[in-house]
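Sharing a structure below in structure tokens format, with a few things to ask.
Only a single protein chain was left out; the remaining protein chains are all shown in position.
Presenting subunit A:
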């Protein structure tokens, strides 16, 4: 920079050398970046890529947890998985959980953010109240709610004067886990919405007010369209996280599968196959199936985003 400014009035030949030294500087500075990336890549290769490849390999074998006498079984594990009613059941439980949690959390997070955004006093206090549960470990939040849902000694039945067998009845057990999850994780999506609300330029609302638009119109025509991207993000993150539900389900059910297996999630099933039945080969096969599902969701989102960007152009 110094060189170019000093030579702007100089002869063309000298100006070229100055420009050369800039490119030279850039090249020297930015080449051979492999060393920057190396430490991460080592860890990434060992603990992400290698397990993935290993999982694919093991899925074609009958490996057990001790790793002894493994033999190749071709597609047997996958054939078995497709016919395994428990795999489909547990996949269904995780999908059902996702279907309940995602819309609820999105709407609730939006409403809480609107509330915290529009109350003029004590903003930090609302933020603290709505976000604090997210700071608890999953297991602690689950224990709290297990205790609240407890049929006799728990507060929920007592407060509402009900006798609902929350944790022991097939039709309520998953619902209890969903309610716990809403309380525990809504704070994260709430913060994303709050940040998005705060970044909407105020002059948009002022202009709309001058044009005589009421509060309802301003929300429909300014707030909601401006929050479209963030809603897409919240929904995508929640789908990916909810499909992988595990912690709260096992803790609230005392590490069991819930009443008649109603809350056994897919992740729980893979771990049971691997660590309780010692069938590492089979567990790997259903993990690979799960990975394909997760990857499909993530790729679908990328595809949607790209389409939208192109249509916006």
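The definition used in the following text is that contacts are C-beta pairs under 8 Å (C-beta built on N, C-alpha and C of every residue); 3 or more make two chains touch, one makes a residue touch a chain; residues count from 1.
Just so we're on the same page, contacts and distances are computed from a predicted model.
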Protein name as given in UniProt for the chain not displayed, "Carbohydrate ABC transporter permease", "Succinate dehydrogenase membrane anchor subunit", "OB-fold domain-containing protein" or "NADH-quinone oxidoreductase subunit K": "Carbohydrate ABC transporter permease"
Option touching the unshown chain, where A:86, A:104, A:204 or A:233 are the choices: A:233
Residue in contact with the excluded chain [from A:82, A:107 or A:135]: A:135
Of A:120, A:211 or A:310, the residue in touch with the unshown chain: A:120
Residue, one of A:72, A:88 or A:147, that touches the chain absent here: A:147
Interface with the unshown chain - residue positions in subunit A: 1-3, 21-22, 25-26, 28-37, 39-41, 43-44, 46-52, 54-55, 58, 63, 65, 67, 112, 115-116, 118-121, 124-133, 135-140, 142-145, 147-148, 152-155, 158, 183, 188, 191-192, 194-196, 229-230, 233, 236-237, 240, 244, 246-247, 251, 254-255, 267, 270-271, 273-275, 280, 283-284, 287, 290-291, 294-295, 298
